[in-house]
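Here's the structure we're looking at; comments come further down.
Up next, chain A:
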Amino acid sequence: MNLPILSLVTFLPLAGAVLLIFVHHERKNLLRVLSLAVAIITFIFSLSLYFNFNDQIPDPQFVEKADWLGYGIKYHIGVDGISLFLILLTTLLMPIIILSSWTYIQKRVKEYLIFMLILETGIIGVFVALNLFLFYVFWEAMLIPMYFLIGVWGGPRKIYATLKFVLFTMLGSLLMLVAIFFLYSMYYKATGVYSLNLFDYYGLILNPNIQIWLFLAFALSFAIKVPLFPFHTWLPDAHVEAPTGGSVILAAVLLKMGTYGFLRFALPLFPDAVMKFLPLLAVLSLIGIIYGGLMALIQKDVKSLVAYSSVSHMGLIMLAVFALNTEAIEGAIYQMLNHGLSTGALFLIVGILYERSHTRMISDFGGVSKQMPVFSAFFLICMLSSVGLPGLNGFIGEILCIFGIFKANKLLAILGISTIILAAGYLLWMFQRVMQGPITNEKILSFKDLNKREIVYLVPIVIMMFWMGIYPKPFLRKMDSSVTQLLNRVNKREIYFTQSRKDKDFLLEIEPITTEEKNEQKEDKAR
Partner candidate 1 sequence: MIPPNYFLILSVILFVLGSVAFFVKKDLITMFMSIEIMLNAANLAFITLARSANSADGQIIVFFIITVAAAEAAVGLAIILLIFRQKKTIKSEDIKLMKG
Partner candidate 2 sequence: MGYFLFFLLAALTVGAVLAMIISKNQAYNALFLILAFACLGGIFALLEAPFIAVVQIIIYAGAIMVLFIFVIMMINVRYGIPAEKKKWTIYLSIVLAVVLIIELILSIKGAFTLPVSTAIIKAGPTDLGRLLFTKYLYPFEITSILIIAALVGAIVLIKKKEKK
Partner candidate 3 sequence: MTEIFWLIPFIPAASTLILAVFGKNLPKKYVSFQACFAVFASFVIAAISAVGLLQTAHASYPLVKNLFSWIQAGSFQANLSLMFDPLSAVMALVVSGVGFIIHVYSVGYMADDEGYTRYFTYLNLFTFSMLILVMGSNLVLMFVGWEGVGLCSYLLIGFWFEKHSAANAGKKAFIVNRIGDAGFLLGILFIFIHIGSAEFTAINQAISGGALSAGLATLIAILLFVGATGKSAQIPLYVWLPDAMEGPTPVSALIHAATMVTAGVYMVSRMNLLYTLSETAAQVVALVGALTAVYAATMALTQNDIKRVLAYSTISQIGYMFIGCGVGAYAAGMFHLYTHAFFKSLLFLAAGSVMHALSGEIDMKKMGGLRKYLPLTYPTFLIGAIAIAGVPFFSGFFSKDAILTKAFAQGQDSAFYYFIWGLGILGAVLTAFYMFRLIFVTFHGEERIDPEIKKHIHESPKIMTIPLVILAFFSVIAGYIGLPVVLGEKLNFFGKFLEPVIKEVHEVHLSLQTEWTLIAVASVVALLGIFIAYVFYIRSPMIPRNLAARFPTIYKLLFNKYYVDEIYNAVFVNPTVKGSEIIYDNFDLKVIDGAVNGTATATGFTGKILSYFQSGLIKDYALIFLLGVIIFLAYLLF
(Lines give C-alpha, C1' and ligand atoms only; values in the text may rest on other atoms or scores of the structure.)
Protein backbone atom coordinates (compact mmCIF):
# COMPACT_ATOMS: atom_id res chain seq x y z
CA MET A 1 0.00 0.00 0.00
CA ASN A 2 1.50 3.23 -1.04
CA LEU A 3 -0.72 5.55 0.87
CA PRO A 4 1.09 8.34 2.66
CA ILE A 5 -0.30 6.85 5.81
CA LEU A 6 1.49 9.09 8.22
CA SER A 7 0.43 12.29 6.54
CA LEU A 8 -3.02 10.89 6.44
CA VAL A 9 -3.05 10.29 10.15
CA THR A 10 -1.62 13.71 10.79
CA PHE A 11 -3.88 15.75 8.60
CA LEU A 12 -7.10 13.80 8.64
CA PRO A 13 -8.30 15.58 11.75
CA LEU A 14 -7.51 18.89 10.16
CA ALA A 15 -9.49 17.89 7.11
CA GLY A 16 -12.28 16.92 9.46
CA ALA A 17 -12.11 20.33 11.07
CA VAL A 18 -12.42 21.96 7.68
CA LEU A 19 -15.38 19.75 6.96
CA LEU A 20 -17.05 20.81 10.16
CA ILE A 21 -16.79 24.44 9.18
CA PHE A 22 -19.41 23.79 6.54
CA VAL A 23 -21.91 22.29 8.90
CA HIS A 24 -24.42 24.62 10.41
CA HIS A 25 -23.71 25.24 14.06
CA GLU A 26 -27.24 24.39 15.12
CA ARG A 27 -26.90 20.81 13.93
CA LYS A 28 -25.07 19.81 17.01
CA ASN A 29 -25.53 16.10 16.78
CA LEU A 30 -24.39 15.95 13.22
CA LEU A 31 -21.31 17.89 14.24
CA ARG A 32 -20.61 15.52 17.06
CA VAL A 33 -21.10 12.43 14.98
CA LEU A 34 -18.96 13.77 12.18
CA SER A 35 -16.12 14.69 14.43
CA LEU A 36 -16.36 11.40 16.23
CA ALA A 37 -16.22 9.61 12.92
CA VAL A 38 -13.18 11.57 11.88
CA ALA A 39 -11.46 10.82 15.15
CA ILE A 40 -12.25 7.15 14.93
CA ILE A 41 -11.10 6.89 11.34
CA THR A 42 -7.90 8.61 12.33
CA PHE A 43 -7.47 6.11 15.09
CA ILE A 44 -8.03 3.22 12.74
CA PHE A 45 -5.47 4.58 10.34
CA SER A 46 -3.04 5.06 13.15
CA LEU A 47 -3.46 1.44 14.08
CA SER A 48 -2.00 0.50 10.76
CA LEU A 49 1.09 2.40 11.86
CA TYR A 50 1.33 0.04 14.73
CA PHE A 51 0.82 -3.10 12.73
CA ASN A 52 3.21 -2.17 9.97
CA PHE A 53 5.84 -0.93 12.34
CA ASN A 54 9.04 -2.89 12.09
CA ASP A 55 10.56 -3.09 15.53
CA GLN A 56 13.96 -4.05 14.20
CA ILE A 57 14.56 -0.67 12.65
CA PRO A 58 15.73 2.03 15.03
CA ASP A 59 15.32 4.85 12.56
CA PRO A 60 12.03 6.49 11.76
CA GLN A 61 9.68 4.59 9.55
CA PHE A 62 6.86 5.62 7.26
CA VAL A 63 9.15 8.47 6.35
CA GLU A 64 7.76 11.05 4.04
CA LYS A 65 9.98 13.74 2.73
CA ALA A 66 9.16 16.58 0.45
CA ASP A 67 10.76 19.85 -0.31
CA TRP A 68 8.90 22.74 1.16
CA LEU A 69 10.42 26.18 1.41
CA GLY A 70 14.02 25.52 0.59
CA TYR A 71 16.93 26.41 2.82
CA GLY A 72 16.60 23.12 4.62
CA ILE A 73 12.96 23.64 5.45
CA LYS A 74 11.41 20.39 4.45
CA TYR A 75 8.29 18.46 5.03
CA HIS A 76 9.85 15.48 6.70
CA ILE A 77 7.95 13.15 8.96
CA GLY A 78 8.41 9.71 10.35
CA VAL A 79 7.70 7.51 13.31
CA ASP A 80 10.05 5.58 15.47
CA GLY A 81 9.70 3.54 18.60
CA ILE A 82 9.67 6.60 20.78
CA SER A 83 6.90 8.45 19.05
CA LEU A 84 4.78 5.57 17.84
CA PHE A 85 2.78 5.09 20.98
CA LEU A 86 2.41 8.74 21.72
CA ILE A 87 0.67 9.06 18.38
CA LEU A 88 -1.53 6.11 19.14
CA LEU A 89 -2.31 7.53 22.53
CA THR A 90 -3.40 10.77 20.93
CA THR A 91 -5.55 9.12 18.33
CA LEU A 92 -7.06 6.81 20.89
CA LEU A 93 -7.94 9.58 23.26
CA MET A 94 -9.47 11.88 20.72
CA PRO A 95 -12.65 9.89 20.09
CA ILE A 96 -12.92 9.42 23.80
CA ILE A 97 -12.63 13.12 24.40
CA ILE A 98 -15.21 13.86 21.79
CA LEU A 99 -17.55 11.37 23.37
CA SER A 100 -16.90 12.81 26.78
CA SER A 101 -17.82 16.25 25.55
CA TRP A 102 -21.04 15.05 23.98
CA THR A 103 -23.27 16.68 26.51
CA TYR A 104 -20.67 18.44 28.59
CA ILE A 105 -20.18 21.02 25.89
CA GLN A 106 -23.48 22.63 24.99
CA LYS A 107 -22.32 26.04 23.97
CA ARG A 108 -20.46 26.55 20.75
CA VAL A 109 -20.20 22.88 19.98
CA LYS A 110 -18.98 23.42 16.49
CA GLU A 111 -16.05 25.56 17.45
CA TYR A 112 -15.12 23.20 20.23
CA LEU A 113 -14.97 20.23 17.95
CA ILE A 114 -13.09 22.12 15.30
CA PHE A 115 -10.46 23.18 17.79
CA MET A 116 -10.20 19.68 19.13
CA LEU A 117 -9.53 18.26 15.71
CA ILE A 118 -7.04 20.97 14.89
CA LEU A 119 -5.36 20.26 18.16
CA GLU A 120 -5.08 16.62 17.26
CA THR A 121 -3.28 17.46 14.05
CA GLY A 122 -0.96 19.76 15.93
CA ILE A 123 -0.11 17.15 18.51
CA ILE A 124 0.46 14.35 16.05
CA GLY A 125 2.51 16.73 14.01
CA VAL A 126 4.82 17.41 16.92
CA PHE A 127 5.40 13.72 17.37
CA VAL A 128 6.05 12.93 13.73
CA ALA A 129 8.05 15.95 12.65
CA LEU A 130 11.68 15.22 11.88
CA ASN A 131 12.51 18.61 10.51
CA LEU A 132 13.07 21.18 13.20
CA PHE A 133 11.12 23.80 11.37
CA LEU A 134 8.19 21.52 10.96
CA PHE A 135 8.47 20.49 14.55
CA TYR A 136 8.42 24.03 15.73
CA VAL A 137 5.48 24.89 13.52
CA PHE A 138 3.42 22.14 15.04
CA TRP A 139 4.72 22.85 18.51
CA GLU A 140 3.47 26.39 18.35
CA ALA A 141 0.44 25.83 16.20
CA MET A 142 -0.90 23.42 18.76
CA LEU A 143 -0.94 26.21 21.30
CA ILE A 144 -3.64 28.10 19.49
CA PRO A 145 -6.46 25.57 19.72
CA MET A 146 -5.46 24.82 23.28
CA TYR A 147 -5.59 28.49 24.05
CA PHE A 148 -9.12 28.66 22.76
CA LEU A 149 -10.21 25.46 24.41
CA ILE A 150 -9.25 26.74 27.80
CA GLY A 151 -10.20 30.31 27.18
CA VAL A 152 -13.62 29.81 25.69
CA TRP A 153 -14.95 26.75 27.41
CA GLY A 154 -13.05 27.11 30.65
CA GLY A 155 -14.02 27.91 34.19
CA PRO A 156 -14.24 31.22 35.96
CA ARG A 157 -10.53 32.06 35.86
CA LYS A 158 -10.13 30.82 32.34
CA ILE A 159 -8.58 33.93 30.94
CA TYR A 160 -5.85 34.08 33.51
CA ALA A 161 -5.21 30.41 33.08
CA THR A 162 -5.13 30.39 29.34
CA LEU A 163 -2.88 33.40 29.04
CA LYS A 164 -0.57 31.97 31.64
CA PHE A 165 -0.49 28.71 29.76
CA VAL A 166 0.31 30.29 26.45
CA LEU A 167 2.84 32.79 27.73
CA PHE A 168 4.62 30.24 29.85
CA THR A 169 4.86 27.82 27.00
CA MET A 170 5.93 30.47 24.57
CA LEU A 171 8.64 31.75 26.84
CA GLY A 172 10.29 28.40 26.56
CA SER A 173 9.57 27.74 22.96
CA LEU A 174 10.79 31.09 21.73
CA LEU A 175 14.14 30.58 23.35
CA MET A 176 14.19 27.14 21.83
CA LEU A 177 13.55 28.77 18.50
CA VAL A 178 16.65 30.89 18.96
CA ALA A 179 18.60 27.77 19.75
CA ILE A 180 17.26 26.14 16.62
CA PHE A 181 18.46 29.14 14.67
CA PHE A 182 21.82 28.76 16.24
CA LEU A 183 22.06 25.12 15.29
CA TYR A 184 20.89 26.02 11.84
CA SER A 185 23.63 28.55 11.37
CA MET A 186 26.23 26.28 12.94
CA TYR A 187 25.34 23.56 10.56
CA TYR A 188 25.52 25.93 7.67
CA LYS A 189 28.90 27.16 8.72
CA ALA A 190 30.13 23.66 9.18
CA THR A 191 28.97 22.26 5.88
CA GLY A 192 27.88 25.08 3.68
CA VAL A 193 24.49 23.50 3.37
CA TYR A 194 21.26 24.61 4.90
CA SER A 195 19.56 21.93 6.87
CA LEU A 196 16.98 21.66 9.58
CA ASN A 197 16.91 17.92 9.46
CA LEU A 198 17.10 16.52 12.93
CA PHE A 199 19.18 13.61 11.79
CA ASP A 200 21.72 15.86 10.21
CA TYR A 201 22.07 17.61 13.52
CA TYR A 202 22.63 14.35 15.25
CA GLY A 203 25.84 14.23 13.28
CA LEU A 204 26.89 17.70 14.33
CA ILE A 205 29.12 17.80 17.32
CA LEU A 206 29.30 21.04 19.16
CA ASN A 207 31.76 22.40 21.59
CA PRO A 208 30.49 21.63 25.07
CA ASN A 209 30.50 25.28 26.04
CA ILE A 210 28.11 26.08 23.24
CA GLN A 211 26.06 23.03 23.96
CA ILE A 212 25.35 24.33 27.41
CA TRP A 213 23.46 27.33 26.13
CA LEU A 214 21.64 25.48 23.45
CA PHE A 215 20.71 22.78 25.84
CA LEU A 216 19.43 25.29 28.35
CA ALA A 217 17.21 26.84 25.73
CA PHE A 218 15.80 23.52 24.63
CA ALA A 219 15.55 22.22 28.17
CA LEU A 220 13.69 25.27 29.40
CA SER A 221 11.11 24.86 26.72
CA PHE A 222 10.59 21.21 27.46
CA ALA A 223 10.84 21.64 31.20
CA ILE A 224 8.01 24.13 31.12
CA LYS A 225 5.93 21.75 29.11
CA VAL A 226 6.62 18.77 31.32
CA PRO A 227 6.37 20.70 33.78
CA LEU A 228 9.45 20.39 35.84
CA PHE A 229 9.55 22.01 39.22
CA PRO A 230 9.64 25.06 39.55
CA PHE A 231 8.00 25.77 36.20
CA HIS A 232 4.82 24.01 37.11
CA THR A 233 2.51 26.72 38.27
CA TRP A 234 0.76 27.10 34.95
CA LEU A 235 -0.39 23.53 35.13
CA PRO A 236 -2.84 23.59 38.01
CA ASP A 237 -4.38 26.76 36.69
CA ALA A 238 -4.72 25.45 33.18
CA HIS A 239 -6.08 22.14 34.34
CA VAL A 240 -8.56 23.54 36.75
CA GLU A 241 -9.97 26.01 34.31
CA ALA A 242 -9.94 23.89 31.19
CA PRO A 243 -13.05 21.99 30.14
CA THR A 244 -12.83 18.25 30.63
CA GLY A 245 -11.69 17.50 27.12
CA GLY A 246 -9.03 20.16 27.39
CA SER A 247 -7.76 18.85 30.68
CA VAL A 248 -7.63 15.36 29.31
CA ILE A 249 -5.67 16.22 26.25
CA LEU A 250 -3.48 18.57 28.23
CA ALA A 251 -2.59 16.01 30.83
CA ALA A 252 -2.56 13.01 28.62
CA VAL A 253 -0.66 14.25 25.64
CA LEU A 254 0.55 17.80 25.89
CA LEU A 255 2.72 17.20 28.89
CA LYS A 256 4.30 14.30 27.08
CA MET A 257 5.61 16.68 24.50
CA GLY A 258 8.06 17.95 27.07
CA THR A 259 9.48 14.56 27.87
CA TYR A 260 9.34 13.62 24.24
CA GLY A 261 11.30 16.73 23.46
CA PHE A 262 13.98 15.78 25.93
CA LEU A 263 14.26 12.35 24.40
CA ARG A 264 14.15 13.46 20.82
CA PHE A 265 16.10 16.67 20.96
CA ALA A 266 17.76 17.72 24.15
CA LEU A 267 19.50 14.48 24.98
CA PRO A 268 20.88 13.33 21.66
CA LEU A 269 21.75 16.78 20.39
CA PHE A 270 23.63 18.00 23.42
CA PRO A 271 24.98 15.00 25.26
CA ASP A 272 27.79 16.85 26.97
CA ALA A 273 25.57 19.54 28.29
CA VAL A 274 23.22 16.87 29.49
CA MET A 275 26.00 15.35 31.50
CA LYS A 276 26.75 18.71 32.99
CA PHE A 277 23.21 19.48 33.99
CA LEU A 278 22.23 15.99 34.89
CA PRO A 279 22.52 16.50 38.64
CA LEU A 280 20.52 19.69 38.57
CA LEU A 281 17.78 18.28 36.39
CA ALA A 282 17.63 15.08 38.34
CA VAL A 283 17.28 16.95 41.58
CA LEU A 284 14.58 19.17 40.12
CA SER A 285 12.72 16.12 38.93
CA LEU A 286 13.04 14.58 42.33
CA ILE A 287 11.79 17.70 44.00
CA GLY A 288 8.96 17.64 41.54
CA ILE A 289 8.01 14.13 42.56
CA ILE A 290 7.85 14.88 46.24
CA TYR A 291 6.67 18.43 45.98
CA GLY A 292 3.94 17.60 43.52
CA GLY A 293 2.82 14.78 45.74
CA LEU A 294 2.70 16.92 48.83
CA MET A 295 0.83 19.67 47.05
CA ALA A 296 -1.63 17.20 45.63
CA LEU A 297 -2.27 15.96 49.11
CA ILE A 298 -3.83 19.16 50.30
CA GLN A 299 -5.67 20.42 47.25
CA LYS A 300 -9.30 21.21 47.80
CA ASP A 301 -10.24 21.00 44.16
CA VAL A 302 -10.24 17.57 42.55
CA LYS A 303 -8.88 18.84 39.31
CA SER A 304 -6.03 20.69 40.84
CA LEU A 305 -5.28 17.63 42.89
CA VAL A 306 -4.97 15.58 39.73
CA ALA A 307 -2.96 18.38 38.20
CA TYR A 308 -0.42 18.33 40.99
CA SER A 309 -0.35 14.59 40.80
CA SER A 310 0.74 15.08 37.22
CA VAL A 311 3.60 17.20 38.42
CA SER A 312 4.64 14.37 40.64
CA HIS A 313 4.26 11.67 38.04
CA MET A 314 5.97 13.64 35.37
CA GLY A 315 8.80 14.21 37.81
CA LEU A 316 9.31 10.49 37.97
CA ILE A 317 9.29 10.24 34.21
CA MET A 318 11.86 12.98 33.95
CA LEU A 319 14.03 11.37 36.54
CA ALA A 320 13.88 8.18 34.55
CA VAL A 321 14.78 10.00 31.37
CA PHE A 322 17.85 11.38 33.03
CA ALA A 323 18.84 7.98 34.28
CA LEU A 324 19.92 7.35 30.71
CA ASN A 325 19.66 3.64 30.53
CA THR A 326 17.45 1.36 28.54
CA GLU A 327 15.23 0.31 31.37
CA ALA A 328 14.62 3.80 32.57
CA ILE A 329 13.93 5.28 29.17
CA GLU A 330 11.64 2.51 28.12
CA GLY A 331 10.02 2.86 31.48
CA ALA A 332 9.71 6.56 30.98
CA ILE A 333 8.06 6.16 27.61
CA TYR A 334 5.80 3.52 29.01
CA GLN A 335 4.99 5.67 31.95
CA MET A 336 4.19 8.51 29.59
CA LEU A 337 1.52 6.34 28.06
CA ASN A 338 0.33 5.21 31.44
CA HIS A 339 0.12 8.69 32.73
CA GLY A 340 -1.72 9.64 29.60
CA LEU A 341 -4.29 6.98 30.19
CA SER A 342 -4.69 7.18 33.90
CA THR A 343 -4.58 10.93 34.37
CA GLY A 344 -6.64 11.38 31.27
CA ALA A 345 -9.16 8.99 32.70
CA LEU A 346 -9.12 10.76 36.03
CA PHE A 347 -9.94 14.00 34.32
CA LEU A 348 -12.73 12.33 32.44
CA ILE A 349 -14.03 11.09 35.73
CA VAL A 350 -13.82 14.47 37.33
CA GLY A 351 -15.63 15.75 34.28
CA ILE A 352 -18.40 13.23 34.80
CA LEU A 353 -18.74 14.37 38.37
CA TYR A 354 -18.67 17.98 37.36
CA GLU A 355 -21.34 17.46 34.75
CA ARG A 356 -23.62 16.18 37.48
CA SER A 357 -22.74 18.48 40.32
CA HIS A 358 -21.19 21.57 38.75
CA THR A 359 -18.59 21.65 41.43
CA ARG A 360 -15.16 20.25 41.76
CA MET A 361 -14.58 20.95 45.40
CA ILE A 362 -13.77 17.79 47.28
CA SER A 363 -15.71 18.98 50.25
CA ASP A 364 -18.91 19.11 48.21
CA PHE A 365 -18.81 15.40 47.63
CA GLY A 366 -18.97 12.33 49.78
CA GLY A 367 -20.58 8.96 49.41
CA VAL A 368 -20.95 9.15 45.67
CA SER A 369 -20.12 5.45 45.36
CA LYS A 370 -23.42 4.58 46.87
CA GLN A 371 -25.25 6.50 44.23
CA MET A 372 -23.06 5.58 41.31
CA PRO A 373 -21.61 2.11 41.76
CA VAL A 374 -20.51 1.57 38.18
CA PHE A 375 -18.88 4.93 38.10
CA SER A 376 -17.22 4.10 41.34
CA ALA A 377 -15.68 0.99 39.84
CA PHE A 378 -14.24 2.91 36.92
CA PHE A 379 -12.99 5.61 39.20
CA LEU A 380 -11.35 3.04 41.39
CA ILE A 381 -9.57 1.35 38.53
CA CYS A 382 -8.32 4.60 37.09
CA MET A 383 -7.17 5.78 40.46
CA LEU A 384 -5.36 2.53 41.10
CA SER A 385 -3.76 2.73 37.72
CA SER A 386 -2.45 6.12 38.71
CA VAL A 387 -1.32 4.77 42.04
CA GLY A 388 0.70 2.17 40.19
CA LEU A 389 -0.98 -0.96 41.33
CA PRO A 390 0.52 -4.10 39.88
CA GLY A 391 -1.62 -5.69 37.24
CA LEU A 392 -2.49 -2.27 35.92
CA ASN A 393 -0.37 -0.29 33.55
CA GLY A 394 1.07 2.17 36.02
CA PHE A 395 3.06 -0.44 37.81
CA ILE A 396 5.12 -1.50 34.86
CA GLY A 397 6.12 2.00 33.97
CA GLU A 398 6.87 2.84 37.55
CA ILE A 399 8.94 -0.20 38.28
CA LEU A 400 10.94 0.18 35.10
CA CYS A 401 11.53 3.85 35.83
CA ILE A 402 12.54 3.19 39.38
CA PHE A 403 14.69 0.29 38.37
CA GLY A 404 16.47 2.38 35.79
CA ILE A 405 16.92 5.24 38.19
CA PHE A 406 18.15 2.82 40.77
CA LYS A 407 20.70 1.53 38.34
CA ALA A 408 21.93 5.02 37.72
CA ASN A 409 21.81 6.39 41.22
CA LYS A 410 20.57 4.57 44.26
CA LEU A 411 19.91 7.58 46.41
CA LEU A 412 17.67 9.20 43.84
CA ALA A 413 15.72 6.01 43.44
CA ILE A 414 15.29 5.64 47.16
CA LEU A 415 13.94 9.15 47.43
CA GLY A 416 11.97 8.83 44.24
CA ILE A 417 10.24 5.74 45.45
CA SER A 418 8.36 7.95 47.85
CA THR A 419 6.11 8.59 44.90
CA ILE A 420 4.40 5.28 45.44
CA ILE A 421 3.54 6.24 48.99
CA LEU A 422 2.53 9.77 48.19
CA ALA A 423 0.44 8.76 45.21
CA ALA A 424 -1.44 6.31 47.35
CA GLY A 425 -1.85 9.00 49.96
CA TYR A 426 -3.36 11.75 47.94
CA LEU A 427 -5.39 9.63 45.58
CA LEU A 428 -6.87 7.37 48.18
CA TRP A 429 -7.64 10.26 50.44
CA MET A 430 -9.35 12.03 47.61
CA PHE A 431 -11.23 8.89 46.69
CA GLN A 432 -12.32 8.51 50.25
CA ARG A 433 -13.56 12.04 50.57
CA VAL A 434 -15.33 12.05 47.23
CA MET A 435 -16.68 8.58 46.85
CA GLN A 436 -16.91 7.16 50.31
CA GLY A 437 -18.35 8.11 53.62
CA PRO A 438 -21.96 9.06 54.19
CA ILE A 439 -23.78 11.18 51.68
CA THR A 440 -23.72 14.66 53.15
CA ASN A 441 -24.78 16.69 50.16
CA GLU A 442 -28.36 16.26 49.10
CA LYS A 443 -27.50 17.01 45.53
CA ILE A 444 -25.65 13.74 45.33
CA LEU A 445 -28.85 11.85 45.81
CA SER A 446 -29.94 13.02 42.39
CA PHE A 447 -26.81 11.79 40.63
CA LYS A 448 -27.44 9.24 37.94
CA ASP A 449 -24.99 6.47 37.35
CA LEU A 450 -23.00 6.33 34.15
CA ASN A 451 -24.98 6.22 30.95
CA LYS A 452 -24.03 4.04 28.04
CA ARG A 453 -22.04 6.70 26.31
CA GLU A 454 -19.95 7.30 29.35
CA ILE A 455 -19.31 3.64 29.80
CA VAL A 456 -18.39 3.31 26.16
CA TYR A 457 -15.64 5.82 26.41
CA LEU A 458 -14.30 4.66 29.72
CA VAL A 459 -14.15 1.02 28.80
CA PRO A 460 -11.40 1.28 26.18
CA ILE A 461 -9.26 3.12 28.66
CA VAL A 462 -9.79 0.52 31.31
CA ILE A 463 -9.09 -2.26 28.85
CA MET A 464 -5.89 -0.57 27.88
CA MET A 465 -4.95 -0.22 31.51
CA PHE A 466 -5.31 -3.91 32.08
CA TRP A 467 -3.73 -4.87 28.83
CA MET A 468 -0.73 -2.69 29.36
CA GLY A 469 -0.46 -3.90 32.89
CA ILE A 470 -0.66 -7.56 32.10
CA TYR A 471 0.93 -7.93 28.73
CA PRO A 472 3.22 -5.02 27.99
CA LYS A 473 5.39 -6.87 25.58
CA PRO A 474 3.81 -5.55 22.37
CA PHE A 475 4.55 -2.08 23.59
CA LEU A 476 7.99 -2.50 25.01
CA ARG A 477 9.41 -4.48 22.11
CA LYS A 478 8.56 -1.80 19.63
CA MET A 479 10.61 0.70 21.57
CA ASP A 480 13.74 -1.36 22.02
CA SER A 481 15.75 -0.55 18.97
CA SER A 482 14.94 3.14 18.94
CA VAL A 483 15.79 3.51 22.58
CA THR A 484 19.03 1.66 22.14
CA GLN A 485 19.95 3.90 19.29
CA LEU A 486 19.09 6.95 21.30
CA LEU A 487 21.35 5.83 24.09
CA ASN A 488 24.09 5.09 21.63
CA ARG A 489 23.81 8.62 20.38
CA VAL A 490 24.10 10.00 23.86
CA ASN A 491 26.93 7.76 24.90
CA LYS A 492 28.97 7.64 21.76
CA ARG A 493 29.50 11.33 21.73
CA GLU A 494 30.40 11.34 25.31
CA ILE A 495 33.37 9.23 24.34
CA TYR A 496 34.20 11.47 21.46
CA PHE A 497 34.43 14.46 23.66
CA THR A 498 36.75 12.98 26.16
CA GLN A 499 39.27 12.77 23.37
CA SER A 500 38.51 15.79 21.32
CA ARG A 501 40.16 19.11 21.15
CA LYS A 502 38.22 21.53 23.20
CA ASP A 503 39.33 24.71 21.48
CA LYS A 504 37.15 24.37 18.41
CA ASP A 505 33.73 25.90 18.28
CA PHE A 506 31.94 23.10 16.65
CA LEU A 507 32.50 20.11 14.50
CA LEU A 508 32.10 17.34 13.72
CA GLU A 509 31.78 14.04 12.25
CA ILE A 510 29.00 14.71 9.95
CA GLU A 511 27.17 11.98 8.29
CA PRO A 512 27.54 12.74 4.62
CA ILE A 513 24.78 14.63 3.03
CA THR A 514 23.53 13.21 -0.17
CA THR A 515 24.65 15.00 -3.26
CA GLU A 516 21.06 15.16 -4.28
CA GLU A 517 20.28 17.53 -1.48
CA LYS A 518 23.27 19.69 -2.23
CA ASN A 519 22.14 20.06 -5.79
CA GLU A 520 18.71 20.94 -4.64
CA GLN A 521 20.05 23.74 -2.56
CA LYS A 522 22.17 25.05 -5.35
CA GLU A 523 19.05 25.31 -7.39
CA ASP A 524 17.44 27.19 -4.59
CA LYS A 525 20.19 29.70 -4.60
CA ALA A 526 20.07 30.07 -8.32
CA ARG A 527 16.44 30.97 -8.29
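Here is how the candidates were picked: all candidates are chains of the complex that A comes from, given by their letters.
Simple rule for what comes next: a contact is a pair of C-beta atoms (placed from the backbone, for glycine too) under 8 Å apart; a residue touches a chain by one contact, two chains touch by 3 or more; residues count from 1.
The model shown is predicted, which means the values in this text are computed figures rather than measured ones.
Asks: Mark the candidate that touches any copy of chain A in this complex, from 1, 2 or 3.
Replies: Chain A touches candidate 3; the others do not touch it here.
Asks: Mind listing the chain A positions that touch candidate 3 in their complex?
Replies: Interface residues on chain A, with respect to candidate 3: 164, 167-168, 230, 232-234, 291, 294-295, 297-299, 325-327, 330-331, 367, 369-370, 373, 377, 380, 384, 389-391, 395-396, 399-400, 402-404, 406-407, 413-414, 417-418, 420-421, 424-425, 428-429, 431-432, 435-439, 470-473, 476, 480.
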